[in-house]
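What follows is one structure encoded as structure tokens, with my remarks underneath.
As you look at this complex, bear in mind that one protein chain is not there, while each of the others sits in place.
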Amino acid sequence: MTAIWSTEDMARRAAREIPAGAIVNLGIGIPTQVADYLPEGHAWLHSENGLLGTGPFPYEGDEDPNLINAGKQTVTVLPGGSTFDSASSFAMIRGGHVDIAILGAMQVSVRGDLANWAVPGGKVMGIGGAMDLAAGSRHVIAMMQHLTKKQEHKLVATCDYPLTAARVVTLVITDLGVFAPTGEAFRVVELAPGVTRERAAAATGAPLV
Amino acid sequence: MTAIWSTEDMARRAAREIPAGAIVNLGIGIPTQVADYLPEGHAWLHSENGLLGTGPFPYEGDEDPNLINAGKQTVTVLPGGSTFDSASSFAMIRGGHVDIAILGAMQVSVRGDLANWAVPGGKVMGIGGAMDLAAGSRHVIAMMQHLTKKQEHKLVATCDYPLTAARVVTLVITDLGVFAPTGEAFRVVELAPGVTRERAAAATGAPLV
Amino acid sequence: MTGRHGNKVVGSVAEALAPLTDGMTILCGGFGLSGNPEALIRGVIERGVRDLTLVSNNAGNLGKGLAQWLRAGILRKVICSYIGNNDELHTRMASGEVAVEITPQGTLAERMRAAGAGIPAFYTPTGVGTVVEHGKETKEIDGKRYLLERALPGDVALVRAHTSDRFGNLRFWRTARNFNPVMASAAKLSIVECDHLVNNGAIDPDDVHCAGIYVHRIVHVPEHENAFEYRTVRKRP
Partner (left out) sequence: MTGRHGNKVVGSVAEALAPLTDGMTILCGGFGLSGNPEALIRGVIERGVRDLTLVSNNAGNLGKGLAQWLRAGILRKVICSYIGNNDELHTRMASGEVAVEITPQGTLAERMRAAGAGIPAFYTPTGVGTVVEHGKETKEIDGKRYLLERALPGDVALVRAHTSDRFGNLRFWRTARNFNPVMASAAKLSIVECDHLVNNGAIDPDDVHCAGIYVHRIVHVPEHENAFEYRTVRKRP
């Protein structure tokens, strides 16, 4: 089974979920690519290390080690942007002022539980801002490959990886399509071109509706 | 019985309790006068409405309605001063960063309980910043006349006025002298010139030691 | 879902206040008469809404500022820290026309900071052993007793800023800042009255006092009374 949507396709699809004038936090990994598909001035990007109005990567020679995003990449700041300390930044997140967080995921359950910070028995990378973003943002969109490299399910009835937050994910975007946790199942919002419902169902560890 | 120390004398005496380099908040009324007896640059005055480094009243014509102290008087700001919002200002107070609060008082008990915001049955003026200052400052100095106009005790065994905070006052400065609550009594730190121990004891509603 | 951070600048106070309805909880910036959103305060009376709960440190004084709301009879309840000589409030509190909840000033500020920061409740030493403790949970932590205080969110915040850009990044002048930024963070809808309106980029990112994420409507009001409460001066030498 090969991926039907590339990560670029997934990022382009995720960008369509962002209404004009939204405040958005993009997690490390695939979610970071979503920025490439947002029209200029469409939304405001929040970086939890203390930046709102994050702009594109700087031109060569303009990079500043003290102007970075949460992935520690050098970035720029747009007109209308602002900087602030970490407590203020997470006050924004926890207080529900970030409209959408788009986060990488390892597992998502039918209840909307999100697991994205630790593999059982694996090396612990840490939590970072993931739990705050998952618990505090108004909407959480998860992005991931539909199956693990070992072809294990990642859209599941119940997560067996350590949770990041419970009942928070409103939408999952994978290489096979777009799915919404309903509580007992995943509702098919959209399938990538050429993906049949049967194929998506076989790749999903919970009922598809 | 007439006052031996004037309010100016009391303010001068209170100023001596302030070490160089202290952060001090002066309450409304007599405590405000303490500023007149502090050498220039000796201490930093905090106004809970959001100002550190409060300076003297402005010269005529320089007054700014948006540069005021907590008593809503027009003031100035000294070099090295800073402004901040109310939550940040009370974070400083509650967090123990204000070294000394000098507050007007109605009653002080031997335990160091402070009553300064409401008279039983009287018009309620409100709490303002008094409870935060009393509970949060490292040291609380109370300033008041030793007796009420009706010659009632104000240094008492137990306050019968509504409390501002319990067990916080470290020193009381009155027109008769300086007194420290010990838990069971008031220790005489200093008497105003001409005030006998007997006279101070008669004017105090708890043992003097 | 639509984003709430598109075009925020509106052409009039009336347009800015259009979403207000009866019974709302309104957070209003200002300490005494300093940093008051003067035009928005007048506008709320013209808007004709009633039965409001007002959260404000002082609720006006000298007949000015929010004292106008008291005279207009549009308040059901006031949550404040200080009344002082605000006779409009004393009278209506005594008659029972307006319910008054007096809160320590720092607790008032922190309850709104908590509301804006997603903290539903916090422990504080302020008010322990006083009437403020009544009806509240207490807890001993490391041998000291604390009160549990709840977050205080608002439906609407009325905010006065010195300068706003079009995204709503705000700067305040001196002690006019006071409760304004914390109230902006604590309300579902934050309406800013600014003396100066500038384009995005005119305020350096490091110089923003209150980020536009907390602002939803902006009205530019160049003229203000900026009343003095106590004009204290010294002689020029």
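Structural remarks
We call the chains A, B and C, going by the order they appear; numbering starts again at 1 in every chain.
One rule holds for everything that comes next: contacts are C-beta pairs under 8 Å (C-beta built on N, C-alpha and C of every residue); 3 or more make two chains touch, one makes a residue touch a chain.
Please read these numbers as outputs of a predicted model, since none were measured by experiment.
The chain we do not see here touches A, B, C in the full complex.
In the complete assembly, the contact with the undisplayed chain comes from A:67, out of A:30, A:67 or A:147. Contact with the omitted chain, checked across C:82, C:146 or C:228, is made by C:146.
Of the options A:94, A:139 or A:154, the residue whose C-beta touches the omitted chain is A:94.
Set against the missing chain, the residues A:38, A:51 or A:110 yield one that touches it, A:51.
Remark: the residues of subunit C touching the chain excluded from display are 110, 114, 117-125, 139, 141-142, 144, 146, 150, 171-174, 177, 205-207, 209. Counting over the whole complex, subunit A has residues 47-51, 56-68, 71-75, 77, 83-87, 89-91, 93-94, 113, 123-132, 135-136, 162-166 touching the chain that is not drawn.
Counting the whole complex, the residues of subunit B in touch with the unshown chain are 18-23, 43-44, 46, 51-53, 77-84, 88, 90-99, 136, 138-139.
In this section, only the chains that are shown with their structure count from here on.
Where touching is counted per the definition, subunit A and subunit C have no chain in common. Chain centre most remote from that of subunit B: A (centre = mean of CA atoms). Centroids built from CA atoms put subunit C at 35 Å from subunit A.
Subunit B and subunit C have CA centres that are 28 Å apart.
Here the CA centre of subunit A is 54 Å from the CA centre of subunit B.
Counting partner chains per residue, subunit C shows two or more touched chains at residues 113. Among the residues of subunit B, none is in touch with two or more other chains.
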